[in-house]
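Heads up, one of the protein chains got dropped from this complex, but the rest are sitting where they should.
Which chain is which? They are A, B and C, in the order written, and residues in each are numbered from 1.
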Amino acid sequence: MKEYLRNTWLGIYTVLVGMKVTLSHLFKPKVTIQYPDVRIQLPERARNRLYVNIDDCIGCDQCSRACPVDCIEIETVKAVPGENLGITSNGKRKALWVTKFDIDIAKCCYCGLCVYPCPTECIWMTDVYEFSEYRREDLIYHFSNLSPEEALQKKLNYKKFEEEKARQKAAQATTANPNPKQDSGNEN
Amino acid sequence: MAELKTDQIVLNMGPQHPSTHGVLRLEVVLDGEVVVDVKPHIGYLHRCFEKHAEAMTYPQVIPYTDRMDYLASMYMNFGYVEAVERLMNIEVPERVKYIRVIMGELQRIASHLVAVGTFGIDIGAFTPFLYCFRDRERILDLFEMTCGARLLYNYMWIGGLSHDLPPQFIPKLKSFLKDFRKSLKELNDLLSYNKIFIDRTANIGVLPADTAINYGCTGPVLRGSGVNWDLRKNDPYSIYDRFDFEVCVGKGEMGTVGDCWDRYMVRVREMEQSCRIIEQAIEQIPDGDVTSAIPKRVKPPVGEIYFRVESPKGELGYHIVSDGSLNPFRVKVRAPSFVNLQILPIISRGHLVADIIANLGSLDIVLGEIDR
Amino acid sequence: MISDYLAEFFGNKILGYLISAALPLFLWILPYALYAVYAERKVSAFMQDRIGPNRVGPKGLLQTIADILKLIQKEDIVPASADKPLFVTAPYVIFAGTFAAFAALPFSSVYIGSNIDLGVFYIMAVSSFSVIGILMAGWAGNNKYSLYGAMRSVAQIVSYEVPALLAIVTAVMVIGTLNLNEISQMQTSRFWNWWILGGPVEGIQKFLYIIPMIIAFIIFFIASLAEVNRTPFDIPEAESELVAGFHTEYTGMKFAMFFLAEYGNMFVVSAISVSIFFGGWQSPFGYLGNSLGINWLIPIEQVFWFLFKGSLLVLVQMWLRWTLPRLRVDQLMSLCWKYLTPYAFINLVIVGIITLIK
Partner (left out) sequence: MTAKEILEIIKEKFPEEQFELKENIGGEILIVPAKILRDLCLFLRDDERLAFDVLMNLSGLDLADGEKKKLEDGTIEIVGGHLATVYHLHSMKFNHKLTLKVLLPRENPVVPSVERVWRAADWHEREAYDLLGIIFEGHHNLKRILLPEDWEGYPLRKDYKVQEFYQGMKVPY
């Protein structure tokens, strides 16, 4: 019988205590914010969308090797000796044309492993988190500043430079051996 | 009257069900309301973590460990990173150890808040869930301030940390701990000692101590059954032996030892203990550089190691086999929820349909960790 | 009475009475149901440190209308192997069961849907009519979860009729009449004359009545919570176990029907306890109309007070919903048969003895 009354009393008392707690919350300041109008100020280390400052990129491919999901694709073309590609912000001389620098942000897992190995700190994570697209292809960002024709043109004149160097080496090989052949082949 | 022909009904709960904590299918054989047998079916969230780990280098595996138990990913990093450091016997600076303990305990509080909140929803009380998540948001803000991410951090590296603590971290942490004590008391008033909650959880899903040990259960599930076993105390790793805190064990205050209420109350009291550990760690934290001991190329010697830590869900073990190359030869993860889920049929037989959900909630399983 | 006035206006009695009984359905229930849904979402939000709907219309007032429009244009799916006739009629049966009770509620001294002498008896009989609708909905959906939900809700509502009726019987034993209009009139215009505080009875008996009447009100309130399937008794539609209980398979307008029926039922139940225990349409502190001498203002004040007290009790039901966890089916039954019914019987005996002390 005592147990019976204790149950009744406990039932009523704990229900009232619970109601007191929820009532007290009725008048407490609210925690939620009105998202589109009011936005949370992200801390400066926030890791959201990747950004690449392509002028500083020397095409060293460190970031695409560090990425666990391989979402960075880089294609580079060696510069012909004559060309001058300028210097990066921290004084490194650029020797490669970066013809293609694509990041598939849909595959990216935002781990930030690509940011640390970059020698010229040209890739980092901004705090932009609203970048949804209607088509999946738009999520592949192309950071290279060479238009496709320029890229093609760079490849062609590099290939031409390669053949010319190969012919030159072949020419030297023939002149080096005993039977001297007239070495007119290496001027043109 | 001739015996009424009754038959058992097979009810499929999941994989898309409001309270199975993720993609888990329970095949429940019912006789009326009484449960005859429960057969859990897992594998819906299998993402071949172990096959991935064989193709990645050691540092690249860390973002994958985040995604196993996404509610306690700081501790998943902690376990993996300590295992590899033991393999290469790297000695990390003191400051790194202290920050790892602080971050680990904060993650324990956040994980327990989710566990306690969703357990409340399974029993029917919706409001405590939102109070728990309001506090958890403050912890996530602390994490975002430090490493930039809110849920999957990739913060602990092999040999150190990716960032040091920002200057305003400690003051914000102190103010959080002060407010958190008040909301813990409020949670107890609203849910823990509520008569209806006690009726729904006391004497439900009783797990005797020896069955728990034999089934390999660990963490709050084991401690709820009265077994005083906490890796931080009994098999200390990192610097947990420098802090004094008690191991909360189920004593059967509201029913028999090892019922749902005990497992729930162990988690609530553990949050209190984690606050104490964090406060002691804040006072003793030394200065120093957190990235000094990070090796350029991680190439551990040939050999294998099994290292375990006390993650919020239980004993999290990493069995790493290395063949001397840059990529791990095999990484096997002993996930606590994978083992704890095995006892669901044992503790649910003979109960009612509503109690399966209560038992499942009290085990606090995360499917990302079970399916890996 | 408005019903007699309408009878002369339309010439024939039956049409007049029919319209007067149906008046509350259009004037009060539809706007009330819309804003009860909005109030529930706002109250639950404020209790959970949230803000709740405030985008549709000023401060979110048009939110429920937007929901109803959304539900209307949703496809009205009837599951393939469903029992089609039962499936389609179930919501209307529940709707009818709930809104039939509005006819006998005393809105004010001038207006009552139908002034029948068995008001309380009629309402209790009609409100248990919706159980059949729930059973039809649960069975017709041909879904295991809704079958469970239906079985549970039938057991729950039928067994909670007993304590509810016992509590009403103790109150009626004190009051003496079943006619809701007279009950409200007897509780003249000061709140200490309300039945919960002993009513207009003189002498020692009035103070003896207070405790048993409060107990009777509490028992009736808990039992009515169970009849309306509100927490802590919302087992038929327990989200965490049975997905959505008996209305799992319903979409579109049919689901809206269930929703309106639930909120309508909430008001019926609180209106009954208001008219029996809290002085129906009597204002607690006298009428403005008397002091200002405007006689036509009094009935309007009375309607206001009746709806105000009814809505207060609805708010208490919402408050309980966002505080308490849910009971299990067998605990629900044991609470009804082992706790509520014995207390109701003891209360009945005590009130019986008190009425004998003249």
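Quick notes
We adopt the following convention: contacts are C-beta pairs under 8 Å (C-beta built on N, C-alpha and C of every residue); 3 or more make two chains touch, one makes a residue touch a chain.
Because the structure is a prediction, the values reported are computed rather than measured.
Across the entire complex, contacts from the unshown chain go to B. Across B:Asn12, B:Asn234, B:Ser292 or B:Ser325, the residue that sits in touch with the chain not pictured is B:Asn234.
Hidden from this view is one chain, which touches chain B at 42-43, 46, 48, 50-51, 86-87, 89, 211, 213-216, 227, 229, 234-235, 301, 303-308, 315, 317, 319, 321, 330, 332, 334, 338-339, 342, 371-372.
The rule we apply is simple: only the chains that are shown with their structure count from here on.
Centre to centre, using the average C-alpha position, chain A and chain B are separated by 32 Å. With centres defined as mean CA coordinates, chain C is found 45 Å away from chain B.
Listed for chain B are residues 127, 131, 134, 190-191, 194, 196, each touching two or more other chains. Annotation for chain C: residues 47-50, 322-324 touch two or more other chains. Across the complex, chain C is touched by residues 9, 11, 17-19, 33, 120-127, 130-131, 134, 190-191, 194, 196-197, 199-200, 352-355, 357 of chain B. Chain B meets chain A in the complex at residues 56, 59-64, 66, 127, 131, 134, 137, 144-149, 152, 154, 162-163, 166, 186, 189-191, 193-196.
Looking at the complex, you find that chain A touches chain C at residues 7-8, 11, 15, 18-19, 21-23, 25-26, 28, 30-32, 34.
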